[in-house]
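To start, the structure under review is shown below, and the notes come after it.
Of the protein chains in this complex, all but one are displayed in their positions.
Let's look at subunit A:
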Amino acid sequence: MNRTAILAALAALSLSTAAGAQTLRIGLREDPDILDPTLARTFVGRIVFAALCDKLFDINEKLEIVPQLATEHRWEDPRTLLLTLREGVKFHDGEPMDAEAVRYSLNRHLTLQGSFRRSEIGAMESVEVVDPKTVRIRLKEPSAPFLSQLTDRAGMIVSPKAAEAAGRNFGAKPVCAGPYRLVERVAQDRIVVERFPGYWNAQAVTIPRITYLPIPDNTVRLANLQSGALEMVQTIEPDDIKTVEKNSRLKVLAYDGLGYQGITYNLGNGARAAGPFAKDARVRAAFELAIDRGAVNQVVYEGAWTVTAQPVAPSSPYHVKDFQPQPRDVETARALLKQAGVTPPLAVEMTIPNNPDLRQVGEVIQAMVKEAGFELKLNAMEFASSLQAAARGDFETYLIGWSGRPDPDGNTWTFLHTNGAQNDGKYGNPEVDKLLDAARAEQDLAKRRALYAQVWQVALRQDRGRMYLWHAKNIVAHSAKVSGFVPVPDGLIRPQGLRLQ
């Protein structure tokens, strides 16, 4: 075979790889888990659910709660919520989406064995069907975050008929009321969905098919986008932003997320919470003052993230603007250590999930705190092992992040409250507990934000119970052929409004 023939054959191959504008191909960071809104846990799964399953409510760019399957909501009293449902909505199997379906779905989320939604809507006591388009939800206690739970998987309504028929295998063929329905799924390879003609908001959906392709390697995912084998990727690395910006056929968008990266201190979980680091807030203040968050961000993430001192991201209306990180101050840090009666160097260990970028963060912090008198030992561990070590209390400090929730309660209560389930370091202060409980019940935005501002002041500045480093951004990249993407802080790719040339 001569050279021309080989080239022609290769050209033919590459032509056949380019699908028409009929299909939008989206690269995901990992393969989603089960596609049952009650049993699912992964973030990437939520990206697929954005196409498959509509929710009672959604959130917009400003994190405001907006109608989706429910058109209105009204608090009859702080424990009773009345929802009005959208009329004429059909599930993928043609069944009507009505009050009975909402009752069924919420109860399924609450009671199905293995449900991951149970704790999210645990405040719910009962659901009643008032009439076919109205449901009444009663809560055990007033809960400000409850409504925001209905903007995610706990608010997804499934077809009762299909769910009853499939039982625990519902995830293999989910039937919801979203803009797309599932065509096929090949584990670790692809998830294909097609436009649902009976969708209630059909005019907002123009792309006939979407294929989701899990591609874990960052370089390879980007290469797929660059070569035209994908039209969109869920995320790229901060150091690839420049590469994509230089390419006229691609677009990149970095926007605020909901999560944070921080350092959990072990203050009272087992034997490793014994030294001066755990016992004396001045030592932890010295540690924090020795760290320049901006420099870490610059060195490891090209300055792409937003540095912070609090768990609530700037995208949220509950972000407290005047609570900012204190500038690095090695002199004060040394003085604080001296006051605390510590003779440097003080040995402290930091557990780090074993990723290249987090290891680098650890190394930068190690160098910084050394100047203040800390001998930071880095202990890089595979992620699952590090979680277990943290839960057991087998750590001194732990560099760990949180993907974030639209409601501030999801970023705070479970980590800072004495009874918080994810309070791995066992930080506890009755004053903070009281404030967090009050914030949970408060419906007024300004008052609630003021309560959180007090929490930061006591738990973070006074007690130094935890340290927050930065809020990462969602970095979505797509082909210039794609338009209409709406950046919502939760990082999902909503197909409504998306266009493909």
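By our rule, contacts are C-beta pairs under 8 Å (C-beta built on N, C-alpha and C of every residue); 3 or more make two chains touch, one makes a residue touch a chain; residues count from 1.
One rule holds for everything that comes next: contacts and distances are computed from a predicted model.
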Per UniProt, the name of the complex member that is left out, chosen from "Cytochrome C oxidase subunit III", "Ferrous iron transport protein B", "ABC transporter permease" or "Ferredoxin-NADP reductase": "ABC transporter permease"
Which of A:78, A:114 or A:497 contacts the chain that the document leaves out: A:114
Option from A:202, A:220, A:274 or A:367 whose C-beta touches the chain left out: A:220
Touch list for subunit A against the chain that is not drawn: 10-14, 16-17, 30-31, 33-34, 39, 41-42, 113-114, 116, 118-119, 168-169, 171-172, 186-189, 213-217, 219-220, 223-224, 226-229, 381-385, 387-389, 391, 402-403, 414, 420-423
